[in-house]
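Apart from one protein chain that is not included, each protein chain of the complex appears where it belongs.
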Amino acid sequence: MTTASATALVLDLAGTFAFALNGALTAVRAARLDIVGVITLGMITALGGGILRDVLLGALPPSTFSDWRYLVVAAVGGLVAFGLSRQLERLATPITVFDALGLSLFAVTGAGKALALGAGVGQSILLGAITAVGGGTIRDVLVRRIPTVLRSELYAIPALVGAAIVVVPARFGLGGLVWALVGAGVCLAIRLLGVRFRLEAPHPPGGKSDGDAPAS
Amino acid sequence: MTTASATALVLDLAGTFAFALNGALTAVRAARLDIVGVITLGMITALGGGILRDVLLGALPPSTFSDWRYLVVAAVGGLVAFGLSRQLERLATPITVFDALGLSLFAVTGAGKALALGAGVGQSILLGAITAVGGGTIRDVLVRRIPTVLRSELYAIPALVGAAIVVVPARFGLGGLVWALVGAGVCLAIRLLGVRFRLEAPHPPGGKSDGDAPAS
Partner (left out) sequence: MTTASATALVLDLAGTFAFALNGALTAVRAARLDIVGVITLGMITALGGGILRDVLLGALPPSTFSDWRYLVVAAVGGLVAFGLSRQLERLATPITVFDALGLSLFAVTGAGKALALGAGVGQSILLGAITAVGGGTIRDVLVRRIPTVLRSELYAIPALVGAAIVVVPARFGLGGLVWALVGAGVCLAIRLLGVRFRLEAPHPPGGKSDGDAPAS
């Protein structure tokens, strides 16, 4: 394994762990599920984005299933979150932070994998964003929430920005770890600032999102 | 590119545009999303059916991702709908008509692609219908509605009829544009008549659908 691919693997597993914590805590907090539901939702949140990416790239079976490390990291993340849920449940912040970390790491690793498999610039940026938002979208559908990617102020946009920061330099031969870290950092910063200050993208004239309201 | 494949591409892109308008207007009207949510839902509605079809055919990566024209048309459709939402939102009709147009075009192009990739008669008809109803089904799940394909009077049936009008003549060597246009026209007519006169398929004895009611 080269240094580059080892680094990509570490970032990808870190994103997997962050999303597993997020999904499992969401199961505890939002849907009050039992241990099987908690670990299942943690794993689906952690692995869903990468599976979507690999299906869209035609890279099947998904790396999740050909590389057992993803399964183990996702399951351990779900177990850890279950064990710590009493401590973490009172705090809304960890759920948001783990989600933002997973979003940022998957945006850059997803885009990097798409590039490595020969996708074009635009497709790689989009696939990075799909990897980043995919697991959380499946999570939200399963617990009957309108997905964050549809209703949140800044969620798809930082993922697209983070992916572009990896893809565009690579196009000019400037690949490597530094751009991945910059991309993830910028994505994380935009996302957390968006949450903190509730920055919002423009709404259609006359209408304003009320976030959690059910569609009629 | 042959004339036949150019025609198929034009019909497919027209269906993509119609579904992007429909999905984006649904995002404005039903879920009151911001611009990112509007364009995202428009693109998912426009591209979802073709992705499902290509996964089920094993034709990966989906044409959506290997051919950037689909991505561009879907994004432009979402943007146009966002810009026109003030004008169009007061009217319920455009959402329904764009949905029926996308349904009709995707039924015939989806069936044609399945045939071209060697699927049998029955499978090609079913894949045409899946292409036609797939994007709208994902749209409805994401905004928490019971999918139209499950609760609507006439939605899957016109799609199956439209697909059959393409597939059966092709089986006897009578392929071509004319059957695609006839199939799309018949599908569109049945669908719009169904909406207009609220024609319904039979219900089980004693039960009657109440449409939008949540499942218990």
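A few remarks follow.
Residue numbering begins at 1 within each chain, and the chains themselves are lettered A and B in the order written.
Here is the rule we use: a residue touches a chain if its C-beta (ideal position, glycine included) is under 8 Å from a C-beta of that chain, and two chains touch if they have at least 3 such contacts.
Values in this document were obtained by computation on a predicted structure and should not be read as measured data.
Across B:Leu9, B:Val80, B:Ala116 or B:Ile157, the single residue that touches the chain missing here is B:Ile157. Only one of the listed residues, B:Val141, B:Val168 or B:Leu193, touches the absent chain: B:Val141. Residue positions on subunit B in contact with the hidden chain: 55-58, 60, 119-120, 122-123, 126-127, 137, 141, 144, 146-147, 149-151, 153, 155-157, 200-210, 213-216, in rising order.
Where subunit A meets the omitted chain, the residues involved are 27-28, 30-38, 40-41, 51, 55, 60-62, 65, 68, 71, 82, 85-86, 89, 141-145, 212.
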